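Every protein chain except one is present and positioned as in the full complex.
By letter and in written order, the chains are A, B and C; residue numbering begins at 1 in each of them.
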């Protein structure tokens, strides 16, 4: 965990309310692993009080840059979207436990902004398949070649939710299934997988975070054995079986 | 009292930490009288919480503009100094009781930024003399032709405080004596004047203000009869004899 | 939530849920003259006491980075002057006027109310048992439920008009105090007065206010007031009037959804006398969305 002043290399809008930001932060870029996240100071003043968590969307070790993909949903993300080249932001990270990258075949299932971290993950994986869902074509912030797509309005790929793409793959053919998206979507995906497969399923969760580095207990998510896990330090990537899916609620306010 | 969005026409530095700002606010410019003041919103956000009071330094009825002269002493004045042409600021005013302009001869005695309102007053007066004091030449924000000057370091006019210029005028030759500057300076000037003259002496006071329009009681200044007067609504221009000079303290924090 | 936009509290009806808070609109004359009463459902006057009061020595206000400290000290011309010189000028005032009342003893509160009954101009009273800026009475009363009840009961015996008791967040149990006001016959409770605060210049060790401490107000206190309004409105059966931290229409609505029947706007009006109209317009826009 380091805290650095990152210099903004680029901010560009890539979809409806969706932005891509490129930050120069060589140390953090070097250390980051897929699935880890950063806490970004949205404004140098005291308000908003907390930093905002964002998954690393890609990290270029050689160039020392990091990329984030984010949707504007409030003041903090709004402020980030208004940054421009040359501005600087404080970046704390990398934080959390990322994906346990391995050589076997992976399936990546992403819903909406949940796919934000997949470019980084995919770049470090061997063979893998990708299923992506979103409201409409424009909201698919990342559409790599070969990915199967589903949109609620049918403007790209199959019309429907991402779960309907599960029929088109063989869940038993993967070493790991990585799921990231809204809680309802992840719950549906996990439930749709055959019990034997669930064991190898991983999810990346969001939760309201105050610190992001494990000390406040603010990001508690219900554990399957009872009690809670810290999304920031025990996650944000969890085995689906570690979590009590009945008690998980949407973290977004 | 009106509250308007004034458009900034110019901001320029005119001395060490001293700025001149020109605002387009036709209604307010038309209504303003010498000695009245405005409450200016330093920032559109909620902090700093209060508006900042400034004397009208000059008002151009035809052009619809107002001028203020101010010294940067903190966050609010700092924010104002960073405005630029085209920005807009909220302006509440004109407020308070100004100078009772009359035809006879006036003497204007100003110390430091206390002279900020004198250009406006002088423009509405008949015959008048002007005594101005400041720390040094650069801090004399306004030096009209004919004014007698005093600076503490001697860099302009007489070396010393403005009170030393009182020897050079005949205090009995004026209908009114108008004094504005730091409390210590005003107290000294008032004390230096012969008792008969004190009766016709007016001062313009500063006091910490929350509202500026008479409702909060925050700007209380001690009255000579006991009790308090409201600097914003009963003043800021007072007869020197209305005030209890022993109980007045510097308003500045 | 569909908030009631024309609230009725006790015997009084208001033009909007937005009231001007005591001490931040004088006796309404300046704001009337400025034509700034649009949007205001009602107005609460500066505290009125039996005898005239000079108020505290200056400095009476101090701004901090994120708020305002005040220590006015109940400066007012006294009840007789209010009856003779002020209230007559409020005849035909565009919105209901509540007189904020303070005193050093329970009897004094009742006496002020009693005398004010001779005027037909105002619609009711707010008993200020919570002023943080006076030596006697003030918030010392508000922390003692027994005294709150006694003050309320005595005042109640003198008037049938709206009677609200303004509580303090600075000590004691605000829920007990609210229950005591209800038991004493109040029509409502106002939650709450300013929070005790202080500013010191660390270089010199001197306090910014003459009395050291003062009452602190800031939009940043909204969550504190939301919590107290929520708790009190679940504890008592009478309506709650919120006071504190209401800077925007969204804040007014949050306080109403916490349980407030009406919401006072104070410090915001000092900065912007035309705020009530703006907040009210935005509020109507938000609730009709």
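Quick note on the criterion: a contact is a pair of C-beta atoms (placed from the backbone, for glycine too) under 8 Å apart; a residue touches a chain by one contact, two chains touch by 3 or more.
Note that the structure is a prediction, hence the values are computed from the model and not measured.
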| item | value |
| --- | --- |
| Visible contact partners (per top-of-document touch definition) of the missing chain | A, C |
| Selected from A:85, A:168 or A:208 as touching the chain missing from the view | A:208 |
| Footprint left on subunit A by the chain that the document does not show | 1-3, 41, 46-51, 90, 92, 207-211, 213-222, 226-228, 233, 247, 249, 251, 253 |
| Subunit C residues touching the omitted chain (full complex) | 1, 64-67, 69, 143, 171-174, 195-205, 212-213, 216, 218-224, 226-228, 230-231, 250, 253-254, 256-258 |
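Convention: only the chains that are shown with their structure count from here on.
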| item | value |
| --- | --- |
| Chains in simultaneous contact with subunit A and subunit B | none |
| Distance between the centres, which are taken as Cα means, of subunit B and subunit A, whole angstrom | 59 |
| Distance between chain centroids, defined by C-alpha means - subunit A, subunit C (Å) | 48 |
| For subunit B, residues contacting two or more additional chains | none |
| Contacts with two or more other chains, residues of subunit C listed in rising order | none |
